[in-house]
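Shown here: the complex without one of its protein chains, the others still in place.
Chain naming follows the written order as A and B, and within any one chain the residues start at number 1.
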Amino acid sequence: MTKRPVGWEEIPVINRNLLSPLQTTTWRYFLWVGVLGCFVAAGAGAWTYQIQTGIGQTDLHPPIFWGSYIGSFVFWIGVSHSGTFISGVLRLTNAEWRRPVTRMAELMTIVALIVTALFVFYHLGRVWRFYYLIPYPNQRELWPNFRSPLMWDATAIFTYATASTIYIYLPLIPDFALMRDRIQGWRKPIYRWLAVGWHGSQAQWQTLETAIRIITPLIVMVMISVHSIVGWDFGVSLVPGWHSTIFAPYFVVGAVHSGLGMAVAGLYILRQTYRLDGYIQEKHFEKLAQLLMVTTLVLAYLYFAEQLTVWYGNVPDHMAVQNSLLTEMYAVPFWVMVGCIYLLPLLTLVWPRFRRWPFGLMVIGLIINVGMYIERMLIIVPSLGHPRLSFQWSEYFPSLIEFTIMIGTLAFALLLYSLALKFVPAISIWEEKAGRIHEYKTREE
Amino acid sequence: MSQDNQEAHEPSKQPTWSYKWEMVVDLDRCSGCEACVVACHAENNIRISGEEEAAQGRAINWIRIERYWEGEYPNVKVKFLPVMCQHCDEAPCEPVCPVYASYHTPEGLNAQVYNRCVGVRYCGNNCPYVARQFNWFDPHWEEPLAEQLNPDVSVRSGGVMEKCTFCVQRIRRGKETAAKEGRRVRDGDITPACVQSCPTSALIFGDRNDPDSRVSHLKKSERGFHLLESLGTHPSVTYLRRLSE
Partner (left out) sequence: MNTRPERNDEQVVVGLFDPTIPLSPVLDQLRCEGIPDYRMTVISPFPLGNILINGPVRFPLHRITIISGLFGIGIGVCLSAGTALLYPLATGGKPIVSIPVVGIISFETMMLMAIIGTFMAMMIRIGFMQQSDLSHFPRTVEGAVGLSIHLGDETAKAQAISSLLQKAGAADVEIRTVGSHFRNGGT
């Protein structure tokens, strides 16, 4: 573990440690980026092919009009909740341990939101007409229909994306100023521009902190509203299995669940790659593991409440969906999902020693995300596959093109994240410094 | 103002009569011959999907005959249920469209504007009757089949939703003819392709606002019911129960 000196002397060390990923790049990084680039190219090719030939390249067919793209959309917007939840809620509650975790989680939010938007485009039947969804005075003399939940979605995601960008940028300003002073080359003018003349006077700090203090509760509310609206996309429809009041809270908690899982995994990988042991410590993993335990329990509770209501109510339309999950067509993915997002996390995270084992937590974080991906698909497909007129019952499995696009997009997300790490430090440098000094002072007292 | 806008596309400058187009399906008469399906394909330039796509469940049919089997072999009974867009008064598919491609005309038709559609397909999910069909690919007709396309009906490109229109082109023409003669559309003036081709006259189409139309009479029948009535979609298609059980 890196030695952790205290006081003035340790600040140059923090600068050096946290800026080094931006200044030195190994061949392994280039290899990684190159490999990701190949996957991205494959995904882009698949999408181009789909646009050229038609959305029929998917396995979608009536009555299953939504499939893997919408499932991925819901999944990725769930991942985007990692940053907002961790940095928003923890800032709001003044949790000191958040400091080394916020930036990397916020970066995850931005990347996940970009990817989320991509899946909307993959999904559209006529993607070249996407601008029909944008409200602006146009020659068609037609505004979009805000009564559609999809427009609520568009509005909410636009708000969320804008707010998240602002929210990651605010605490970056002092770091941009630092990089402006420390990093030479092509990035310097960009940093100078982004640092907006930051020099660190107390008046500037107070203004910045006031802005962060005001925006934090707002963005937490936006976060909750965004995933509620995504839940309502399903909840307000008539489809058996979707039409349920529990969808909004269930989606919010599910999103935080997968977001936290992704954050734990990302944190571990970053820590190993850039040797940040001195910054990301076991206690951070432990806190995140405790939060994961909470989301696992809440999610299991909500899921049980929903399924129990359906089972006891025994309405045939709804039972058809539930039966297909529990025992029939989708039983295998369903039980895998239950294992991944409820049982395994519960069985492991209850052990205090496990909660302090970063590698184990990374594995659990990834397993949770695999489970949540399956879960998003299982929300969509079995419900759509069992419409009330049983003549139309159908099944669905993503096609090769869909898989290529999904994997390519995952690679794109990783690529964006990797590139971002060369432009912004993965840990908020000034917050880390403030934390150290704070720790030092409290220890002296 | 609202009336003006909605009526703007009506070519008629004559005094307008208000119509409410409805259909009645007499299940007792339906033999499941699917003549309606063929007629609908011919009339409405419906994309030919081919064998492979049909196997994937992508064959586009604006009207389909659903078959439900009752009993165990050898005492099996088959029940036919023709299902097309029910033109619901409170259509679940309409408000979910973000671009107004799906909206309600003043005559009670559930209209689909192909040019507006961007293909989010929410309407297809939210239709409990699975009446909506999607163009998964661009349409293609082998020569000389392309020569037989109906000039009154637009050919839909890939990526848009479509569904039964109650043969709105025939309704238009019927109304124009009646307007030229300065009268209301008479019962029987307008017959959608499926109604016209039904050998057993199981399908009846007409104006609900005309109290003497056959549709108005049959709707009051004791045998009448709506498909998935409990959902409160108020369909414009009334089914008549089978007599012989």
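FYI, contacts are C-beta pairs under 8 Å (C-beta built on N, C-alpha and C of every residue); 3 or more make two chains touch, one makes a residue touch a chain.
Everything numeric in this text was worked out from a predicted model, so none of it was measured.
Although one chain is not drawn, the whole complex shows that of A:76, A:198 or A:285 it is A:198 that touches it. In the complete assembly, the contact with the undisplayed chain comes from B:93, out of B:23, B:46, B:65 or B:93. Check A:209, A:277 or A:328 against the missing chain and you find that the one touching it is A:209.
Among A:39, A:119, A:132 or A:152, only A:152 touches the chain that is left out of the view. In the full complex, chain B contacts the hidden chain through residues 1-2, 5-6, 88-95, 97, 100, 102-104, 106, 234.
Within the complete assembly, residues 7-12, 15, 135, 141-147, 151-152, 155-156, 158-159, 162-163, 166-167, 170, 173-174, 178, 181-182, 196-211, 214-215, 218-219, 221-222, 225, 229, 430-431, 433-434, 437, 440-441, 444 of chain A touch the chain that is not shown.
What we mean here is this: only the chains that are shown with their structure count from here on.
Centre-to-centre separation between chain A and chain B, using Cα means, comes to 43 Å. Residues of chain A touching chain B in their complex: 53-56, 59-63, 65-66, 123-127, 129-130, 132-133, 140, 142, 144-145, 147-151, 154, 233, 237-239, 384, 387-392, 394.
Interface residues of chain B, counted against chain A in their complex, comprise 53, 56-58, 66-68, 81, 83, 92, 95-100, 116-122, 124-126, 128-130, 132-138, 157-161, 227-228, 231.
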